[in-house]
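A single protein chain has been omitted from the complex, and every remaining protein chain is retained in its original position.
This part shows subunit A:
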Amino acid sequence: MDGYNFAYLDEQTKRMIHRALLKAVAIPGYQVPFGGREMPMPYGWGTGGVQLTASILGADDILKVIDQGADDTTNAVSIRHFFQRVAGVETTTATTAADVIQTRHRIPETPLRAGQILVFQVPIPEPLRFIEPSEQETRLMHALEEYGVMHVKLYEDIARYGHIATTYAYPVKVDGRYVMDPSPIPKFDNPKLDGNPALMLFGAGREKRLYAIPPYTPVESLDFEDHPFEIQRWEHSCALCGSDRSYLDEVITDDKGGRMFVCSDTDYCQTRRGDVA
């Protein structure tokens, strides 16, 4: 641990991030710029999320890290090891036991509770970027609530595919005001954003932006009256735990084309199997 401050970041950087976080919590869904630091890992590894986790983590906190819902991918394992090393915190794979959960791609299936903090690693924070490359212009569009183009995109989906084909990073409106990109979570997880008792923080390392959904904030997925928002559904149940309400991944089981559908949330699946057994 020599040469490291607790949780890697120096206290001045943490204070700066705390100030940005306070603003983000005060204005749900609003992107706050912050003076991000270089982290000892490449951007694609979630440096935005890592910086937020590093600044909010306390010595007594228990940390969980997931990637695609799993605790054991390379990305999740290395971030977990990083925090074990630089903060010496206890880690867990159990959603219920964690105080802070850093995630990429998923919100745990097990309902979160008040007091927990979910930290998202965000690649592209700006939901208007697809239509407007200029940062100055998108900030103005947010300020003026010029959000017509978001529905233009959904309209185009329906015209082209007969339904809203956007399945990831499905845009939401937070607290009736700011349109926000929930980042690469599947739209399956969008309803979990709405009124969640946990605090949700989003960090984008490359673009140096953070934003937040405070506990119990209304979050609405954009849609049309005659094409309401819908989540993904599967014909199958989880082949391992039998859940018919979790997000399923298709996995190849052998080299003869064998496949099965299993929960993407490994902790949820294992816990259920433990319960069933």
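Keep in mind that, in the parts below, contacts are C-beta pairs under 8 Å (C-beta built on N, C-alpha and C of every residue); 3 or more make two chains touch, one makes a residue touch a chain; residues count from 1.
Quick note on the criterion: contacts and distances are computed from a predicted model.
Hidden chain, UniProt protein name from the list "Putative phosphonate transport system ATP-binding protein", "Nitrate ABC transporter permease", "Probable DNA metabolism protein" or "Succinate dehydrogenase": "Putative phosphonate transport system ATP-binding protein".
If you put the hidden chain back, the residue from A:22, A:114, A:143 or A:252 that touches it is A:143.
Considering A:151, A:245 or A:259, the position touching the chain not shown turns out to be A:151 (whole complex).
For subunit A, the residues touching the absent chain in the complete assembly are 131, 140, 143-149, 151-153, 155-156, 158-160, 177, 223-227.
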